[in-house]
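Every protein chain but one is kept in place in this view of the complex.
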Amino acid sequence: MAGNRVGIVGVTGYLGGELARVLSSHPGLDLVGAVARNPSGPTLGECCPFLSDVREVRVSRSPEGLDCDLAFLALPPGEAMRTTPGLRARGIRVVDLSEDYRLKDLAKYEQEHGSPHQDPEGLAEAQYGLTELHRTSIRGAQVVANPGCYPTAAILAVHPLAARGLLSGPVVIDAKSGTSGAGAGPTSATHHPAVAGDVHPYGNGSHRHYREILEALPRGAGTPISLTFTPHLIPIVRGLLCSIYLPALQGEPGEEAMSAIREAYAHELFVKVGEIPRIPWVVGSNRCLLGLEPNPGSLTVFSAIDNLLKGGAGQAVQNANLMLGRPEHEGLPAGGMGL
Amino acid sequence: MAGNRVGIVGVTGYLGGELARVLSSHPGLDLVGAVARNPSGPTLGECCPFLSDVREVRVSRSPEGLDCDLAFLALPPGEAMRTTPGLRARGIRVVDLSEDYRLKDLAKYEQEHGSPHQDPEGLAEAQYGLTELHRTSIRGAQVVANPGCYPTAAILAVHPLAARGLLSGPVVIDAKSGTSGAGAGPTSATHHPAVAGDVHPYGNGSHRHYREILEALPRGAGTPISLTFTPHLIPIVRGLLCSIYLPALQGEPGEEAMSAIREAYAHELFVKVGEIPRIPWVVGSNRCLLGLEPNPGSLTVFSAIDNLLKGGAGQAVQNANLMLGRPEHEGLPAGGMGL
Amino acid sequence: MAGNRVGIVGVTGYLGGELARVLSSHPGLDLVGAVARNPSGPTLGECCPFLSDVREVRVSRSPEGLDCDLAFLALPPGEAMRTTPGLRARGIRVVDLSEDYRLKDLAKYEQEHGSPHQDPEGLAEAQYGLTELHRTSIRGAQVVANPGCYPTAAILAVHPLAARGLLSGPVVIDAKSGTSGAGAGPTSATHHPAVAGDVHPYGNGSHRHYREILEALPRGAGTPISLTFTPHLIPIVRGLLCSIYLPALQGEPGEEAMSAIREAYAHELFVKVGEIPRIPWVVGSNRCLLGLEPNPGSLTVFSAIDNLLKGGAGQAVQNANLMLGRPEHEGLPAGGMGL
Partner (left out) sequence: MAGNRVGIVGVTGYLGGELARVLSSHPGLDLVGAVARNPSGPTLGECCPFLSDVREVRVSRSPEGLDCDLAFLALPPGEAMRTTPGLRARGIRVVDLSEDYRLKDLAKYEQEHGSPHQDPEGLAEAQYGLTELHRTSIRGAQVVANPGCYPTAAILAVHPLAARGLLSGPVVIDAKSGTSGAGAGPTSATHHPAVAGDVHPYGNGSHRHYREILEALPRGAGTPISLTFTPHLIPIVRGLLCSIYLPALQGEPGEEAMSAIREAYAHELFVKVGEIPRIPWVVGSNRCLLGLEPNPGSLTVFSAIDNLLKGGAGQAVQNANLMLGRPEHEGLPAGGMGL
């Protein structure tokens, strides 16, 4: 099977670097070019000193010359919707890792951002890409909106329950993320002396993740879902854990709920249900590990991912594999670093 | 005002060392002796190399020769109930930092531990010592059961709501603690390579904290409280945060609930209600900082303490101050390290 | 003994905040005012939320109204030399925590900074303030240049050897500092995801520390000292360790060298010679702990301090105590946090 040509737009950020890392050992996707606004040098070797053997991949300042089948966009909010139309006009399919194409409501977008969305047609046809839930639509999509890291972990845990109408009670998601999720730009929120001894709940941006989670959940006739979502920054670099509380679960000891989750992923390679997961088990892996803790009348689900892989670059490659007709798991590590 | 003579039994553990540290600068409590099963040397200087000027405090292997007004017990579970009767027979009052005297139910104790409680009379008269809630009873008590670190942070946040009958919906407590809470003995759960990149929910012992929290909350006529409590270990050393979710709060936007909490602590030096707290603000401090985040129909309360101070040695000294007729806040830092 | 009035200029940085913390419990120095360019609020309570009971200390935007006996300057490089003359004109003595007054050579200053020093007279009369070495001169000084954190740890270890002419061979200082030493401003060098898994040698600014160390060491007739100094950033917040190698020490097994160090500090409260120190033993303490490891023909000295205390705010207060005729150790903790 011949390889496909892919490019990365925004390669100097953390997700862009992680894409380059995954693609550097992918047997079927050839990284033919990269784009960065301020590259550290003319080739990927200078931009990503942790990589090896990528010195011949050129880094340009503009996506205009990028010649490939599919481009990964790893750009700050608001830039993907300006970049995508040009790429699509040249027949390049897009996996966008930003939030630009995740939420469909144009009016809300304008209300939140104070300016209109720059690619409404793209938004209309973009496919939300939580791979395990939307395989068929992803295969044919021209633009895939890659999910956020928090929503990936949360939705995989809760979706099977919503699909069976088990979410009549409140859902409380206490999420903990490593600091790489905040990106490569230094801020006071990620300043080491301030972060290293703290665990900090934060609201900035949580509303978008909240809506992204809600929109992805199927709903019975008119039943609203009562969702609380609170992200916390913890002093680790990679990894994310959602502790998901269903304190008033419909039905008894949560048996039906546990069955729903187990059955939903019984045949998945990248989503596993088992004991309470540890972050180092998913670091370096494209897996989401789910652990179940039942109590009388309630259930707690722990969902762990590597925020840069299943929560970002890994899922993006998983989606690209599907879009390009390749084996879904090609080039993606299922096992974690362990330490 | 003359000083009082105090001693520490179990000085080589983390809480024992923290007691020694606090007492070394306490203007009214004179540390006259310490006890440890396996001291590193004959005086406190060898056992606590981080301290200064404590070389003349002797460390014995048994509490028998301890001559003081009040003894702090910082011992493993099951040892305080064997040590307390002997101290009390000699007229020494006790602040016990273990769990031995916290839960009153003798039958449950025996059921859980497989052997009977060794000091049922002591247990019957012991006063639970969450200082802000039980000042009067603490003053006259012979034995005070110092609260656990998780319960201290949780109860201070939730008690005002329970007292006003506002807890008809579920209460979800997602607690995150630094590793010093696990004590000075190395275990696989606190092995640096395993812990440093992880955030780990754990069940061991959570049931006792769960019951300690429940027992401390006042209840209206027959209404049970639906409580979920899940502790997590995070890779910091000192500090503890409880994220407390009230997803279906009685009444509207949580105004009554917020007022209840604010009013309960309006005149407290060591409990403050304000913005979302940061752990470094309470490290080194005996304060509990509470932050409120209201949402339509729900409320989240964040409660932060230094697990070794307000969650341990600090509150123990606060209680001892009361028992000995001293100013409650004497010798206790209200401000935190900041970094 | 009546208290003295002091002020802090630059209270929103880490050293400024640490000064406020130390002064908030100092029995003899009254913090009467603070200055910050962009304060978070009108009083110290808003600028330092980790402190308690400092709500009545006003924070101004300019030092002009500051009315006190002595001012601590905790400002970025280049600002103290612009602020000091105005304060001195009003009879206010100064302890400057920046590098502005540390190195005497005006020509080198201009050469390094590309512009002349703004207070050459101040520089000429300023006293370098490594307290244990310069007590007498500090007492009478109008301006004290408080040493840098690295130089404090290094000089205290090496000075006794230089004073006895034992440094004929090379001196290698491998220094490791926590990230609070880099200050409160976020940079890529202190971005948590980049720092948390790294130990990083860095050159920026090391030349100035190198010269500061060299200048403080006494020299025999014409013998140059061969010094290598390499700072490393490590993923802790507070604390600093210098591993100081004397691989070709004059004389035998280092006995004379060890005696020189032990005797130099035999009567000091804040400098102790003993076993290899641990960082948590000095965190929160104004002590410098020195550990000696002799080998045949060589000696290694480990020197640990809290970079914000003995390496900054603590030594500044120690110097202020001397300048104002107060007990040198007043208000300064000798013991450390331990954890």
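The chains carry the letters A, B and C, assigned in the order they are written, with residues numbered from 1 in each.
Going forward, contacts are C-beta pairs under 8 Å (C-beta built on N, C-alpha and C of every residue); 3 or more make two chains touch, one makes a residue touch a chain.
Since the model is a prediction, treat every value here as computed from it, not as a measurement.
Visitor: From the listed residues C:72, C:101, C:245 or C:270, report the one that touches the chain absent from this view.
Guide: With C:72, C:101, C:245 or C:270 as choices, the missing chain is touched by C:245.
Visitor: Among A:70, A:237, A:260 or A:273, which residue is in touch with the absent chain?
Guide: Of the listed residues, the one touching the omitted chain is A:237.
Visitor: Check the options A:180, A:243, A:300 or A:318 and report the residue that touches the missing chain.
Guide: Touching the chain that is not displayed is residue A:180.
Visitor: Just name the one of C:58, C:135 or C:232 that touches the chain not displayed here.
Guide: For the chain that is not drawn, the touching residue is C:232.
Visitor: Which one, C:63, C:147 or C:193, makes contact with the chain that was left out?
Guide: The missing chain is touched by C:193.
Visitor: Which subunit B residues touch the hidden chain?
Guide: Touch with the absent chain occurs at residues 14, 178-180, 182, 184-188, 190-193, 195-197, 235-237.
Visitor: Touching the absent chain: which residues on subunit C qualify?
Guide: Residues 169-172, 174, 176, 193-194, 196-201, 203, 226, 228, 230, 232, 234-239, 241, 243, 245, 247-248, 276, 278-280, 283, 293, 295, 297-298, 300, 302, 339 of subunit C touch the chain absent from view.
Visitor: To test your reading of the contact rule: which positions on subunit A touch the chain that is missing from view?
Guide: Where subunit A meets the chain not shown: residues 14, 17-18, 21, 24-25, 48-54, 180, 237-238, 269, 274-275, 278, 280-282, 284-285, 287, 308, 333-339.
Quick note on the criterion: only the chains that are shown with their structure count from here on.
Visitor: Please report how far subunit B has to rotate so that its Cα atoms sit on those of subunit C, a copy of the same sequence, as a value between 0 and 180° in steps of 5.
Guide: The best-fit rotation has an angle of 180 degrees.
Visitor: Among all other chains, pick the one whose mean CA position is farthest from the mean CA position of subunit C.
Guide: A
Visitor: So, what's the distance in Å between the C-alpha centres of subunit C and subunit A?
Guide: Chain centres of subunit A and subunit C, defined by C-alpha means, are spaced 46 Å apart.
Visitor: Which residue numbers or ranges of subunit A touch two or more of the other chains?
Guide: Within subunit A, the residues that touch at least two other chains are 193, 196-197, 235-237.
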